[in-house]
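Every protein chain of the complex appears in place save one, which is left out.
Should a chain be cited, it is by its letter among A and B, assigned in written order, with residues numbered from 1 in that chain.
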Amino acid sequence: MESTLVSGNDALRTFVLVMDKDDEAFEQISGFARDHDVTGASLTAVGAAKAATLGYFDPEITDYRLTDFDEQMEVLSLVGDIAAKDGSPALHAHLVLGRKDSSAIGGHLKKLVVWPTLEVVLTETPAELRKTVDPETGLALIDLHG
Amino acid sequence: MESTLVSGNDALRTFVLVMDKDDEAFEQISGFARDHDVTGASLTAVGAAKAATLGYFDPEITDYRLTDFDEQMEVLSLVGDIAAKDGSPALHAHLVLGRKDSSAIGGHLKKLVVWPTLEVVLTETPAELRKTVDPETGLALIDLHG
Partner (left out) sequence: MESTLVSGNDALRTFVLVMDKDDEAFEQISGFARDHDVTGASLTAVGAAKAATLGYFDPEITDYRLTDFDEQMEVLSLVGDIAAKDGSPALHAHLVLGRKDSSAIGGHLKKLVVWPTLEVVLTETPAELRKTVDPETGLALIDLHG
């Protein structure tokens, strides 16, 4: 993955990240946020992938059900945010993928193996966003007054 | 719903809104825009919902057809804008939802019952955007020279 700071001041940085073939996007974006101390940001991305693991939060089991897709797909949208959970940046993103027959699938981003590229625009919010665990669901939700 | 101003000057405010369980997103975002006098903005959101009413503009009847979905779904993307119609903020947003089998559905946002959360980033444009009614369709469209 390559990255560049495209908008400069300390208060509101905008980064462009360009993934390489076989990069795993969740890990790469999360690592970038940790390395650059990004604790409040929104992001969008487009590109393509050769594999993905999508999550669906199922209230019946109070957990994510995961489904693997091993095929070439267009990344039609990837929208998400970064907030601080227990002091570290936590990525929360959802994505829509396009299959060979043009049908769309999607879910919570668990894993995305890029091929050949994924172009990410990451914009700091810039206030830090904090997450706390919601007791009812076990999910880390943004807590603006936490 | 909780909200916070994350980017500060008067010319270009950025807000983060965090919906609570059972909040209805269309009403909440619209009310927020009215309360904070937001008359030109773009927004994105991700989260999850337990019910939605999706619109499809059908030229044959010159109106929206509405379909209800009552099931837990991931909000894969929600993209839209806020403009002024007859002097008040008007929200126009489209969304993509992910079902338990990972298939995607979507339409014009009419109603969205959040569960457990929806994270919205709302950025002022900052010039006011105005809508006027298009006589052919009856829709309120942005009129940049109106």
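The working rule: a contact is a pair of C-beta atoms (placed from the backbone, for glycine too) under 8 Å apart; a residue touches a chain by one contact, two chains touch by 3 or more.
These numbers come from a predicted model, not from an experiment.
A.B. asks: Using the touch definition up top, pick the residue from A:25, A:41, A:54 or A:96 that touches the left-out chain.
C.D. replies: Of all options in A:25, A:41, A:54 or A:96, contact with the hidden chain holds for A:96.
A.B. asks: Residue by residue, what part of chain B touches the chain that was omitted?
C.D. replies: Residues 11-12, 40, 42, 44, 54-59, 65, 67, 69, 77, 79-81, 92-96, 103-108, 125-127, 129, 134, 136-137, 139, 141-145 of chain B touch the chain absent from view.
A.B. asks: Just checking the interface: what residues of chain A touch the absent partner chain?
C.D. replies: Here the touching residues of chain A are 2-4, 6-7, 14, 16, 18, 21, 44-46, 48, 50, 72, 74-79, 96, 98-100, 102-104, 115-117, 119, 121.
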